[in-house]
Every structure is written in structure tokens, then in C-alpha cells.
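Starting off with a structure, shown below.
Only one protein chain is missing from this complex, and each of the others stays in its spot.
So, subunit A:
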Amino acid sequence: MLNTEGSKPIYIQISEWIETEILNGNFKEDDKVYSQYKLAEMFTINPATAAKGLNLLYEENILYNKRGLGKFVSSNAKEIITDKRKNQKLKGLIQEVVLESERLNVSDDELIEMIKTLMEERKGELK
């Protein structure tokens, strides 16, 4: 499940994995998430690394702490994650698309047209 080939630090992959579990509804509001030891065991990683991933989510208010009990999903966790992903991941992907279009001399209008076509196609498939 983790990409150990080394592109992203493992603790970030851990936090992203938990985020995805929250978005999928596998962890719901006020659910307790896995402890650093459980995560370490699941993914064969050092528990300190797992703890770092959990702390990242705590700092972003996606998780909250209950002393001695562990970390739990915040009430607005889904919103925070969606906002964050929009701002970071989507932006990054779009940047790549724009750069590649430049290299291939694709005009702005042509690129926007391509995106629109793709979105139309998706809508057709989902019907």
C-alpha cells in the first residue's frame, strides 16, 4: 500500500493514507484512528515514523488528541482534507499539465478545450 520506492517520505504517505481512509468513510467523525504501533505493524515501518504521520494530521486539526486514549477524527476532518488536496495536489497536477502543454506548443484554448471534452466524457460515463 505504501510506495517504498522512496518518492515521498513514509510519514507523509502514512498521513495521506489515513486521510484517504477518512474521505472513504472508513474512519468517521470521533472514531479512534490506528495507533503509531498498529500502523508500524501494518506497514512494517518504525513507530516513530508512524507517530510523525499522525502528528502531522493533529497539527492540521484533522485529528484531535484524547489524553492517554489516542487520536480521533475531528468533526470537520473531511472538509480540511478536501480543501488541502484541492490547494496542493490539484494545483501541482495543473502545473504539470501547463508545463507539458508549453513544451508541446499546445495553445491555452486548445488545453482548456481538452479539459472540457474530458469532463463531458466523464459526465456521459457516469450517467
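Note that a contact is a pair of C-beta atoms (placed from the backbone, for glycine too) under 8 Å apart; a residue touches a chain by one contact, two chains touch by 3 or more; residues count from 1.
Heads up, the rule we're going with is that contacts and distances are computed from a predicted model.
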| item | value |
| --- | --- |
| Protein name, per the UniProt record, of whichever chain is missing from view ("Branched-chain amino acid ABC transporter permease", "ATP-binding cassette domain-containing protein", "Ion-translocating oxidoreductase complex subunit G" or "FAD:protein FMN transferase") | "ATP-binding cassette domain-containing protein" |
| Among A:22, A:40, A:62 or A:77, the residue in touch with the chain that has been omitted | A:40 |
| Touch residues of subunit A, complete complex, unshown partner | 2, 4-11, 37, 40-41, 43-49, 52, 95, 99, 103 |
